[in-house]
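This view holds just a subset of the chains, kept in their places.
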Amino acid sequence: MQRRNPQLNKNGELIHLLSTEGLSREILTQILDTAANFVSVSSRDVKKVPLLRGKSVFNLFFENSTRTRTTFEIAATRLSADVINLDIARSSTAKGESLLDTIANLSAMAADIFVVRHSESGAPYLISQHVAPHVHVVNAGDGRHAHPTQGLLDMYTIRHYKKDFTQLSVAIVGDVLHSRVARSDIHALTTLGCPDVRVVGPRTLVPSDLSHMGVRVCHTLEEGIKDCDVVITLRLQNERMSGALLPSSQEYFKSFGLTPERLRWAKDDAIVMHPGPINRGVEIDSAVVDGPQSVILPQVTYGIAVRMAVMGIVAGNEA
Amino acid sequence: MQRRNPQLNKNGELIHLLSTEGLSREILTQILDTAANFVSVSSRDVKKVPLLRGKSVFNLFFENSTRTRTTFEIAATRLSADVINLDIARSSTAKGESLLDTIANLSAMAADIFVVRHSESGAPYLISQHVAPHVHVVNAGDGRHAHPTQGLLDMYTIRHYKKDFTQLSVAIVGDVLHSRVARSDIHALTTLGCPDVRVVGPRTLVPSDLSHMGVRVCHTLEEGIKDCDVVITLRLQNERMSGALLPSSQEYFKSFGLTPERLRWAKDDAIVMHPGPINRGVEIDSAVVDGPQSVILPQVTYGIAVRMAVMGIVAGNEA
């Protein structure tokens, strides 16, 4: 199919954020540059700009995630938008209404932005194909597919500390196979010109065929983070720790847990990132989380600015 | 009892909205005219007016309804009010506190408007009799009794498309017996001068004694919607579809489901309405929902404006 990118209007401007895949370096850079302007807003005495005043942002969380919902709520509020939180899981879908009828109904209330979290990959795309032209869709995580604002805040953090993507080695460590964060990071890193992206973990979580994404697959931590500039540790989902994929969380930590000693394999000034919430002592040692190379809390801070940038940009472009 | 209408102050002005029953044509028309002014607000770039700035609207939902709660939250927000959502079901009533103590307590927080949803018929009336004079009560649906803002948005929609109530035939199809929407529609339609209101459905859901409400009772769809200007389809509650009242939802659709073919019994320019959420293929065929005569989504849009009008009017009148 030779279709237009569903995230862009006919002028090539961003109208929905569904995935970092398929976005140009220019668009990604526009988002990061806009976010840079918003970082200062959250440190002001009055943490607000009037950009989205009188706009209605709907948080449509079909899957519960208080943390992510909160970051979008804060970002929208700081843009002066009105925010409506919809705990969709408990709501009309339970009455047998279809997803698209729910969406049509909410669109008719004159929504401007839908922030969508869904356990099914592709749900935000489906929604973006059916909303009225005045509505913009922002994916807040869909199944194993994508978590583009997490990917973008990771790019913002890397650019803040390392400036130039074209000279970097970045390692993504953990359950890459099931991670929408890893997928969004990989697409953004390769588009932004990062020449060396490695995915690191046991064969059950990092199969060799991931190399088709333009990354190097490593099955030992030493090889994976050797001389890296950036180490992104992923959260190990508890549900993977029993059964066929992993023997146990202690076993995982023994081979892939990031300790201060192992971190020395990376460059001296390497930064350590994590999307949260952290399992201390499983994928990462407490001494690393709280250590001088950790930029985990700055990631959270930049995440607000990146979400402000995304909402500000899409709301400013017409379908 | 020769009591004053509990919805009006001694000057005959609306201070609570509890039911469309007992409201004069003048009051109903005032609400619809005010709503007409607010329809444009939701299509503006900045979707806000300062009418209720600094007022506190409490959404008191003793019965869960995310959809209705959302419409009131949006309406209040667009009037610049502050909205507090109270999930009362999980709250102080669970600690054994009485309804009236909860209400007295919330009144003492200097509330301006209580939007009340309750499974018991009459609860909003009871509350309106006990609130402090500065508090206005808006019924957001009580038991089988009334859903006056739904009734009013239905009137707004009919007036928008058909202009003059005094020439219209309106059919209400479905579980009229248990429907607070039907009841609110019937009272509003007869007050507004509609000469031909029909209620349509099987005898178990539309008993003959409904005719005391000034409506014609019809037990076949053809008779019911013949030459109608407006067809209002009601949601068939799942809990009615098993047991004594109805053989099955397929059986219901066979006799009363609104299909494109059957819709031809009505006038060519008849409009089709539904309060939502829709059971496609039960009370109404998808082709009708999405067809040219459907005004189901405009109903939702007008519903915001009608709720803005109701809250703006009651808050402006003194007890």
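The first chain written gets the first letter, and so on, giving A and B; residue counts start at 1 in each chain.
The criterion applied here is as follows: a contact is a pair of C-beta atoms (placed from the backbone, for glycine too) under 8 Å apart; a residue touches a chain by one contact, two chains touch by 3 or more.
These figures come from a predicted structure and were not determined experimentally.
J.: Given 2 placed copies of the single sequence, give me the total number of copies for the whole complex.
T.: 3
Quick note on the criterion: only the chains that are shown with their structure count from here on.
J.: How many degrees of rotation map subunit A onto its copy subunit B on CA atoms, rounded to the nearest 5?
T.: 120
J.: Subunit A to subunit B: how many Å between their CA centres?
T.: 41
J.: Note which residues of subunit B are touching subunit A in the complex, please.
T.: 42-48, 64, 66-67, 70-71, 73-74, 77-78, 238, 276-280, 297-298, 300-301, 304
J.: Which positions of subunit A touch subunit B when the two form their complex?
T.: Residues 53-56, 82, 84, 86-88, 90-92, 95-98, 101-102, 104-110 of subunit A touch subunit B in their complex.
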